[in-house]
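The other protein chains are all here in position, but one chain of the complex has been omitted.
By letter and in written order, the chains are A, B, C, D and E; residue numbering begins at 1 in each of them.
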């Protein structure tokens, strides 16, 4: 039974992710474990009374099997757990039931990415893309695109990159007089690759925090550096290397939004809008799913306003 | 001979737009007329000595025929004029030689606009678009999109609108889960229609200033009002009318950029980026035409930075 | 007994507004209803134990009759309710005991408004005002001026408008060389009229939220549109209509404060300050009532600072 | 003949203020004096040829008598001077013909100021005002209120203060529940008194620059200090002294507009708006005088926008 | 036993500061006192059951003696108190055990301050410093430098001032061509002196709030005023007095950070950076003490970011 479907008095038995856990003591002095469980549909509080282990807070991030009953406390559902153990090698469960994943066909999207790389006319930009794919492709394929806000599910970075590439391809055609398609496609593909090193992830692949390197350097500078090194290895002409680095460094558009430099070529300008569009449309998608038609959402932190789900 | 092609000692004879004119007196007390002439390729200073009329500053904006010689003064070319008269009904000259026009096939683009209106699935939005086209279409077809900065040539508003519609059509497909294509297409078509009443124009059709109404109300509020009235006449359901007004009122994105309200639906959010993209790409196009490859432009006022024309 | 006057152990019997309600269950599994009650002096938590209806959360916004006892929980007073029922047609209670109302003589203030409209010298502006009063006057008379922050009580919009008109009348005299009194008075009267359609209200008349139209268009644009339509019906000269619309569109002064355009005539500039003064003085009045002389308030959200109640 | 009324070929003889002067040499090696002359209606360039003195640039700010002829150079009027000398003790001319003065009856306005001081109910605030008037009154009476922007004419500070006092008196009545009239009137009277020490002035009384003290401390801090010292001398209770200082320190409203602290009492809040209103209305008055009805002004630096002179 | 060292089941007996206290009633109707106790190592919640006095919330800020047992509630430690009384004259405890104090040798630092004053070459600035020290020195010696954020412990202002003086002395040498060492040292010494009157303090010397005068005038204006008065008494030349006032008024650098004026001399510019450096380094010191090496802190409010404790 998925968390989203539970209601009072339901008997629950199954696998969940142990999102959080605290060892506590009742006023009467009895030990218990207070937990937050999650699956791909949501999260729920749970308690197991008179419990001292073996599951403890050190197991946060692991998969557990529980048996219990759904009750209510202060208007919120929770599970009173009877049995609790860590999942082991012999258990049968699906990761995609436990953590959210992108609503896309992963393999087909992956194929799209490779096709568009093959379509890059400029051989220098294409070879940089291929080498980056060889080095980081597998991680890019599975990683979320963020810790929260939008695309914070498995394969989120793949989905974000693939959508942006479609738009980049279209706009390169629209504005052919100022846009070098090869540069724009390469920059779009690679703009977030360094998120592979910017995040720390849980054993199931979700983003848990930013890495030391990720915070002190940022994925823009790390990505540009990666590209510069590969371009040097491949003996790409300097201007091309610099332009591609520039696209990565400037793709947040404004210093206040995290850009290391502001875009100074048409491809950089365009990339920053393509990134903004895909991020914003995904925020709308994720938000409007939760809001009935004809109503407004709560204030959305990233947009600093409420949005409307029209009929 | 076009102004762009003139050099010292050239004999010039032909039609030009009288952009500006001052009646002056030399130190020696002789009257002369100091002029700025223009054609579709640029502007140039000119003087006619010992001259008191009949052409005077009241003729600014008219077409004149001149004969004269190109010379240089303080490093800048100018024309010393021998003969000067107003163009009259019998003269043979082309308006498109005198003022800049959009680099598009006007009739084909106009047809595109009509086709995309016909493709709007929602009958309510489609009928609003048709009525607006009947009322303002001819003016939209010929008007520049701005006084300066970008698209400030004849048919500029048509070019800007048509380019944006192509992008809107594409993105409506990309983000079909949150975008109502009919609403987005209608909003994109109509977003700048009220520029017809926001500008004052010269006899040749270029924007000379903002109208009283244009400055005190702005084209966003005027356009929304226009749409509201037509929607009421057509008895369109209120939500649709309000959404379409909202797209027009919010298409500048942020209050600091002139939006009367911030976008609160996905179509409004997207429209503001589509508008930004087309404006920016046109600024790049117009700027890079003047900058040799491998060099940076001067600081561009609207972007607050220099841009690079890469190889 | 008013909520403001209750203390521990008081026996309470009377009518209250059911502000909020949650159906809950105790740890022991017993159902109860947790409520927030209010009258014109404040709000208080209340519980009725072992209760499943007939009053339920669907009755939020209704008037209820209760009997109970005041107790304390974690330092806060609350009412333990014994009896609970909805008020019915036969009950005797006064709305003004249940919801806060403006500290003014409503009818006298209403008369003032009508007198000042009669005093408008310019017949065009006067007739627009009269027609707007016919159409919206009754709603303006009773509506609060806001959901919170200031004037959020019944007749609040009337009080706000009437105070501003007095100031406008005075300043029109002070600055007669640049101020057209008729325009300023008309703009001041009408600047917030569209709040009638911007808010949703409870059955007792308080503002509960913003309407769909109110959020997507805003009361500035809605008000200007209303005026434009009436001016067109009355065949008022266009400049007057545009100026009056401009005052309404610009009365928040700056885009960051919600103005659709910035004031560009002296009357618009002045109106924005008159609005600011009355709003701010009312915030001070409402705040200082709660702060003892010689002390500072808590930080006030709308002012972003604390204020001092001097001796 | 006033400068505003001069036209080409006029013979001019009279007294003018020597605003600026440069000793120069023609290309042919002849010395001449290039001058800017002014009277209460405007400024004009002037030259006297073959001239080495006795009038030289060291006489800037003095009154001169000239005789000459009006001519035109590059579209601008100028005076070719035949005779030039400094005005001396025996000359008959009026200062008010040479420099602009406030459009008020100075003595009547001065009387108003004194009457309103007499009307201050609180004896402590009244005595501070009286002592400040004794010390600085005469300078306040004649000083301009600014170097430029608004009220930059003789008696400008008196006009500005008197207008604000009328508004303060009115609003103290309107908002009697939160406003202490005595404090507001005293703060309004004294808010700009320290401009006496903030400016340096020419011999005819116009502001030429800011003093060292004026720039390093500002008139807000200087004025508050002055009041604190006088309050201490008069043994006024500390709270009153602090409140009056606070009004002076905060009368620019926001730190970005020069306030040393933000207003934290109702009188300070109100004073900042009264000051803003009078400054802005005077900017409108001075600007609209130069703009024909039905037209927009140029962009006004202090407002960051154009304004409209309606019919 | 210090609060930092307590763990579940510890028996506690000793003196603590009564930081906060609420008289409450259990659901069962029994009175108890809920307290927050503190010592120099931290704070802890505590309860004494069935208790109505004599210690009550009016004793907040006093020292109490307690006996009790450490327990846990919802994951947080607290003390269940058996005995509770106010400390009296005969009790033996050390203030420095109860409140945090600066990690410096107070007397040695105090001596440093006096030595550097003696080293001021300019006799005028030196004599102002000496007179200020005579008047306020003892309070400066013991006061915290802030209510929170940094240096909010006893002798914090002394520590902050002494550190800044060392840096000022060094930089006066580095930039001798533009820095007048006497002015910089005097300004650094005196820049925060008026905090003596800006704060209200508890009986043990910690800052509890801002005074009325402190909020309405601020320590910059109060400090400048103090210096101006002393300079006048000592008949110091006006420029020196104005410069020293200017340093105090501008030491926050920008109006948005609280500066009454922006620095306009090299010493003021430098002082604002010296103040910023010492404040920031102390924030880092206090924060990094709590963060293990190799980890990031939580978001720090004053810096608007997280900081890293490197290895």
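The rule is simple: a residue touches a chain if its C-beta (ideal position, glycine included) is under 8 Å from a C-beta of that chain, and two chains touch if they have at least 3 such contacts.
Fair warning: this is a prediction, and the values are worked out from it, not measured in the lab.
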item: Shown chains touched by the chain that is not drawn here; value: A, B, D, E
item: Which of E:39, E:124 or E:180 contacts the chain that the document leaves out; value: E:180
item: Among E:98, E:243 or E:260, the residue in touch with the chain that has been omitted; value: E:243
item: Contact residue for the chain not shown (choose from E:3, E:98, E:249 or E:265); value: E:265
item: Chain not shown: contacting residue from B:110, B:163 or B:308; value: B:308
item: Full-complex contact with the absent chain, from A:33, A:186 or A:249; value: A:249
item: Touch residues of chain A, complete complex, unshown partner; value: 212-213, 215-218, 220-221, 224-225, 228-229, 238-239, 242-243, 245-246, 249, 255-256, 258-261, 264-265
item: Contact footprint on chain B, counting only the chain that is left out; value: 8, 72-75, 294, 296, 306, 308
item: Those residues of chain D which, in the complete complex, touch the missing chain; value: 22, 24-25, 27, 212, 215-216
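One rule holds in what follows: only the chains that are shown with their structure count from here on.
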item: Chain C and chain B - chains in contact with each; value: A, D
item: Graph separation of chain B and chain E (steps between touching chains); value: 2
item: Same or different contact residues where chain E meets its copy chain A, judged by the half mark; value: different
item: Chain C onto chain D, rotation angle from CA fit, given as a multiple of 5 degrees; value: 180
item: CA centroid of chain C to CA centroid of chain E, Å; value: 44
item: Junction residues of chain E - those touching two or more other chains; value: 212, 215-216
item: Arrangement of touching chains [line / ring / star / complete / other]; value: other
item: Chains touching one another, given as label pairs in label order; value: A-B, A-C, A-E, B-C, B-D, C-D, C-E, D-E
